[in-house]
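Excluded from the complex is one protein chain; the other protein chains are retained at their positions.
All chains are identified by letter, namely A and B, in their written order; residue positions are counted from 1 within each chain.
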Amino acid sequence: MAEETNLVETIVDHYDGDEGMLIPMMQDLQAEYGYLPADGLRCLSKSLAMPLSRVYAVATFYSSFRLAPKGAHDVTLCMGTVCYLKGAPDILDAICKEFEVEAGGTTADRLFSLQGVNCVGACALAPVMVVDGKYYDGVTPASAIEILEDLSPAQESSDSNTKEDQA
Amino acid sequence: MRNMLGYVPLLRNLEGVEGDNQVPTVTIDGKKVRVKKNATVLDAAKRAGIWIPTLCYHPSVSSEASCRLCMVELDRGEWRQLVTACNYPVRRDIVVYAYSEAAVRARRGVMELLLARAPESEELKALAAKMGIERTSYPTVTESQRSCILCGLCVSVCEQMIGQAAIGFAGRGVQRTVAAPFRLPAEDCIGCGACAAVCPVGTIKIRMHPDSNEIEISPFKSRFKLRLCEQCNSPIVSEKVAANALGKLDANNEELREILRLCPSCRSLRTAGQLAAMPGYDQE
Partner (left out) sequence: MILPTSAKLNSPADLESLVRRYQQDNSSVAKCVRVCVGTGCAAKGSRKLYELFCEAAEQSDADVTIEAKCVGCHGFCERGPIVVVEPGEGLYQRVEEPDVAEIFRETVLGGRIVERLLYEDPATGKKASEAAEIPFYRVQQRIVLAGNGRIDPTRITEYIADGGYGALAKAISSMTPEEVIDQVEIAGLRGRGGGGFLTARKWRSCREAKGATKYVICNGDEGDPGAFMDRSIMEGNPHSVIEGMLIGAYAIGSKQGYIYVRNEYPLAVEHLKMAISQARDIGLLGEKILGSSFSFDIKINRGGGAFVCGESTALMASLEGRPGEPRAKYVHTVESGFRGKPTNLNNVETWANVPHIINRGGEWFAGTGTEKSKGTKVFSLVGNVVNTGLVEVPMGITLRRIIEEIGGGVPDGKSFKAVQTGGPSGGCIPAEHLDVRVDFDELTKLGSMMGSGGMIVMDEDTCMVRVAHYFTEFLQKESCGKCTPCREGLAQMLHILNRIITGEGEVGDVEELGTLAELLEGTALCALGKTAANPIISTIRYFRDEYDAHILDRHCPAKQCKGLFRYEIDAEACKACGICLKNCPVDAITGEKKVPHVINQDKCTLCGTCWDTCPFSAILKV
């Protein structure tokens, strides 16, 4: 908390406390953590004497802001027609139950972010799961879970990719 | 001269703005009324006794005209422009049609979209019926939180009138909602219930919990203990509202502070008692 307060104050000073620069301030905050921590937003609200509801409104209005950290790994499950017919929904369910995550969300330990998409165009490989750009074909609920369990854990230090993530 | 976007070239708009007429005339559906400069077309309509339906308008807060229900037609000479009555400022003599075919059609279209979004709201259906609209031709394709139509009155009232800004908008587009920050119980809420009072569709409700003696503002999840009347123990307001009010009085104002600790009935009794005790008071 103290760390966030210091950083926020540094950021606010850098922009001379100009509330019109709220978006660049949030971008700087997100560059540091990879997302916008709730306490960081509370600090901004205090430093700028701006209602928290307005800070939250700005953080949720613009597409480039994330309020939850992204997982260390990107997991995409194809829900196109063929994959669907071949059991993709069951695989999705199994992953969600096993790792306690929702489609579109991130696991609590930030291991991976899960997404369902419409057809990755690899129907011959159905059902398809893509992890960090690598395609896995013919997955089953069991094999999908095994693949994800083998993922290397999230690093403690902040993502070096965060600046690119924003673009 | 109308361009594709329906905007009138600037020069036209500024004609007459610098004029001295402080009380321009609005001719609305043939009726002429005078209003103060910068009053709205809605003000003129009220004065003329012409009803225009509104949802997101409230006299106590500034109007964003976001619901788009109060559409009327503005005469531009060669063409007519649809404008929102609640915030169109009258700066010179204008001619307006509130019940032209195009205006009625526009309002119907907007109401039908709203009915599709919030089919459960009795208040909305009643307003629609008053407009002569029995049903909507659209399917429900968006989800509202308990009939919320995103008029924003609760947000405006909380920020502008109460000064708390406990709730606000979150998200964008069809994902837009009214929420407390982080969707947690609203931190800055004081439980005054003003949001519930202005909500035109019955989304926001005040729930009383007599067993725990609390007031809850639903759906914002904020709960407060209720201050009880010192005299009769009935609930008055949330503790926070009472504390706010009391906090604004300095210690010397003990008389006022005593009154604030009573419920409205007990206050009336107290006042009646004081009046009765005044010399020369004739009790009948």
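The rule is short, and it goes like this: a contact is a pair of C-beta atoms (placed from the backbone, for glycine too) under 8 Å apart; a residue touches a chain by one contact, two chains touch by 3 or more.
What you see is a predicted model; the values in this text were computed from it and never measured.
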Full-complex contact with the absent chain, from B:25, B:87 or B:244: B:87
Contact partner of the left-out chain, one of B:61, B:98, B:127 or B:149: B:149
Of A:8, A:22, A:111 or A:139, the one touching the omitted chain in the full complex: A:22
Positions on subunit A where the hidden chain makes contact: 19-24, 26-27, 48, 50, 54, 57-58, 61-65, 80-82, 85-86, 123-124, 126, 166-167
Residues belonging to subunit B that touch the chain removed from view: 3-7, 9-11, 13-14, 64-69, 71, 82-84, 87-89, 102, 106, 109-110, 113-114, 116-117, 138-139, 141-142, 149-150, 152, 169, 171-176
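Here, only the chains that are shown with their structure count from here on.
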Cα-centroid distance, subunit A relative to subunit B, in whole angstrom: 38
Interface residues, subunit A side, partner subunit B - complex: 38, 41, 51-57, 60-62, 67
Footprint of subunit A on subunit B - complex, ascending: 155, 159, 164-172, 179-182, 187-188
